[in-house]
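Note that this complex is displayed minus one protein chain, with the remaining chains in position.
Every chain is named by a letter (A and B) in the order it is written, and numbering of its residues begins at 1.
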Amino acid sequence: MMEFSEIFFKYKDLISIAVYGTAIMLIIIGLYGVLLKKHLVKIAIGLSIMDSGINLLFVAVGYIQNGTAPIFSPGHEGDVAKMVDPVPQALVLTAIVIGFAVTALALSLIIRLYKHHHTANIDQINSLKW
Amino acid sequence: MLKKYIIFALIAVLGFYLASTFKAIPFGANRLGDLNNPETVSAFYLQKSPEDLHVANTITAIVVNFRGFDTLGEVTVLFLAVTGLMSILYRKEEEETEERLAIPSSSLVRTGAKILFPLILVLGIYVFVHGHLTPGGGFQGGAIIATGFLLMLITYKTFYTNHNVMTWLESIAGLGFVAAGLYGLIVYGSFLQNTAWTGNLNDLISGGLIPLIYIFIGIKVGTELTSVLDTLLNIKPRKK
Partner (left out) sequence: MVISPVHYIVAPLLAAFAIALLAKIYKNAARLVPGIVLFYNIIVSLVLMPQVLEKGMISEVIAGWKAPWGINLVLTPFSAFLATSVSVIGFAIWLYGYKFKVRLKGGEVKYYEILQMMMIAGSLGVIITGDLFNMFVFIEIVGITAYSLTAFYRGRDGAEASFKYLLIGSLASTFLLLGILIIYTQTGTLNMAQIAERMPMVPQTMKITALIFFLIALGIEAEMFPMNGWAPDAYSQAPSPTSAVFAAVVSVAGVYALIRVTFTLFDVEGIHQYLIVMGFVTMLVAEISAVAQANLKRMLAYSSLGQMGLVLIAFGIGSHLAVFGAIFLMLNHAVIKALLFMSGSYFIYNSEDKRLVGLNGIHKRLPFVSAIFSIAAFAIVGFPPFSGFWSKFYILIAAGDKNMIILIIGILMVTIIELVYYLRTVARIYFYKDEVEHTEHRPSINAIISMSFMTLFIIVIGVYPDLISGYLHQAADSLLDKANYIQHILK
């Protein structure tokens, strides 16, 4: 039975590709949704996916090999050396909330647009030049 | 058609660019530097959070104290999103309210929701009260509370949140946060500065103002997320 640290060490490149790759793929998929989808709700979903990608990237960057959560719970007061970087996690909290706020506003705007134009297709909503 | 290919090309370039950038930032590497003689902010926070603030959860210490100003801004963003949502979807008062679109739920769901709702609220409150000791905190607890309200809103057609109570709770929680900050400004000369008394590590009542502020944040986030859900769910169907 291999320890996690050994597995990590052995497949380090693969894991890093998996984590960073997932995050970057999410950003790209989100961007694709925002730029090329025609349905307003799909665009909003694209925005959320993009945000998730960024958040994942933040947390991934803060990870330290074999790290534990940066919480000094009873019995773990001396584990400072093993703890992962806490700052990206705190920043992600802010980023998530801001992403939520933007998504909520986007959805409410979609409702307004749908009521006004009776469609959610971006090609048919063109009173202003897009 | 051409536009589509250009966008594909741009996205591909961005992807390649990001991938090559993050390839140079090794995954899992320790970038904190010396923990005893901190040069990076993370090392400093890991050192000071248990020593000076006596807060077990370093992330809470960062969110509420070290970078508390960000959090104040973040709470404001949420507050402004609710305000903006209401202004965008504003309904004139003379319009009569209709039942919102919801499929009638079965009695199983209705009973289950009634049992679960108080439990969810208690869990949410637990999470934000223990924000400085265990994973979680005001934002997470607030989100849990909002899911409880969401459950009620989609189960019962007649369930309405009391807007008056919501406004009061939200405003008082927000003012409480700012007041806690002003306390630091007046007493110690620095906005949001924590009290000198911080108790012992891992006690429920410890960390000075930090748990109090996180409770305010929890209440505020809970009420705000609930108002967002409430506003979005109470949109009337389009007249034919």
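Just so it is clear, a residue touches a chain if its C-beta (ideal position, glycine included) is under 8 Å from a C-beta of that chain, and two chains touch if they have at least 3 such contacts.
Worth saying up front: this structure is predicted, and the values here are computed from it rather than measured.
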Which of the displayed chains are touched by the chain that has been omitted?
A, B
Filtering B:G15, B:G28, B:P50 or B:G181 for touch with the omitted chain leaves B:G181
Residue of A:V19, A:M50 or A:I64 in touch with the missing chain, whole complex considered
A:M50
Sole contact to the chain not displayed, among A:I27, A:I45, A:I64 or A:V80:
A:I27
Which residues does chain B use to touch the chain missing from this display?
17-18, 21, 24-25, 31-33, 39-42, 44-45, 48, 65-70, 72-74, 76-77, 79-81, 83-88, 90, 92-93, 167-168, 170-172, 174-175, 178, 181-182, 184-186, 188-194
Missing-chain contacts mapped onto chain A
27, 31, 34, 40, 43, 47, 50-51, 54, 57-58, 61, 87-88, 91, 94-95, 98, 101-102, 105-106, 109-110, 112-113, 116, 125, 127-128, 130
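Operating definition for what follows: only the chains that are shown with their structure count from here on.
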In whole angstrom, the CA-centroid distance of chain A from chain B equals 16
The answer for chain A against chain B in the complex is residues 8, 12, 15-16, 19-21, 24-25, 27-28, 31-32, 35-36, 57, 60-61, 63-65, 69-74, 77, 80-81, 83, 85-87, 89-90, 93-94, 96-98, 100-102, 104-105, 107-109, 111-112, 114-115, 118
If you look only at chain B, which of its residues touch chain A in the complex?
4, 7, 11, 14-15, 18-19, 22-23, 25-32, 35, 41-42, 45-47, 49-50, 56-59, 62-63, 67, 70-71, 73-74, 77-78, 80-81, 84-85, 88-89, 133-135, 139, 201-202, 221, 225, 228, 231-232, 235, 238
